[in-house]
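Taking it in order: structure first as structure tokens, then the write-up.
Complex shown without one protein chain; remaining protein chains in place.
Showing chain A:
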Amino acid sequence: MSIAPQLLRGPSLMAEILLSEAEKAFIHHGDDLRCDGRTRLDYRPIILETGLVSNASGSSRLRLANSDVLVGVKVELASPLSEKPLEGRLEFFVDCSANATPEFEGRGGEDLANEICRFLQMSYMSGDTINLSELSVLAGQQCWVLYVDILILECGGNLYDTVSLAVKSALYTTQIPSIKVATMDGDQPELELSEDPYDTKRLNTQNVPCLVTLMKIGNHYLVDPTPEEECCSSSGVVVAVSGSKKITAVRKIGSGSLHPESLVSMLKTASEVGAVVNKILMKKLLEEETAGKTQKVGFMR
């Protein structure tokens, strides 16, 4: 009876994943072949659709095998932070609802949600990834705030990667309305919203990072772990890789430890994998955009 390390700190009602000794042995010692036929560096199939939520400024739904995530971005006007008067900002909020998995019941998902939020914030912070000064409307007074709300509909392992891909796609489609400072009435500026609802701009998301989780199992490590694999592993790393193949944030997850050498090799692999994932995601997003209006599939399907 083992429990996925990411969920270890949840309260009681753990949905235990039952694994037989033989299954564990296979996961630990199997060759470059996993239970579902993948090699160690393969992802599971991903389904992605954007623009599903009509009330959001940008949205996406991403399903990676059994992990299902819906992301909505709302843009709002606010005054900038006093320490950063020339920048707008991104606010992440992850909702681990109890619907996704019983571990999230009560306050169970809170820690995990907090961790994901904070890590996203961390990986988006460096100047390389997203240009926050584009979000400034009136220096020191008004700026755009992008509220990125992440709803976890189903939890089937590898949440970090799933969430990050969905967030990137949602930000890609986010439309920020054009706004002009019309007149300065004394101290009070008057903001004028463009009358044309299609007069919008989009963020440059080329360099926005994707997260890659590598789990260390036995003497190997693998990407996109299933819940069964997660509970056979005691440690791993989450690496944020930007579109330009650079690493923008790393942290170790799980309660185990790693040898420096294997850690370094994991980081190298993660940056390779991340670059490929980024490239494919951007390609698919562009494909969807150019395909024009097609029948929406919708979420929870």
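Things worth noting here:
To be clear about the criterion, a residue touches a chain if its C-beta (ideal position, glycine included) is under 8 Å from a C-beta of that chain, and two chains touch if they have at least 3 such contacts; residues count from 1.
We adopt the following convention: contacts and distances are computed from a predicted model.
This figure omits one chain of the complex; the name its UniProt record holds, of "Ferredoxin-thioredoxin reductase, catalytic chain", "Exosome complex component MTR3", "SWR1 complex subunit 6" or "S-adenosyl-L-methionine-dependent methyltransferase", is "Exosome complex component MTR3". Annotation: of A:Glu23, A:Asp42, A:Asp95 or A:Asp111, A:Asp111 touches the absent chain (contact as defined above). Although one chain is not drawn, the whole complex shows that of A:Pro197, A:Pro260 or A:Gly292 it is A:Pro260 that touches it. Interface residues of chain A facing the missing partner chain: 11-12, 82-83, 86-87, 111, 114-115, 117-118, 122, 125-128, 131-133, 235, 237, 242, 245-260, 263-264, 267-268, 270-271.
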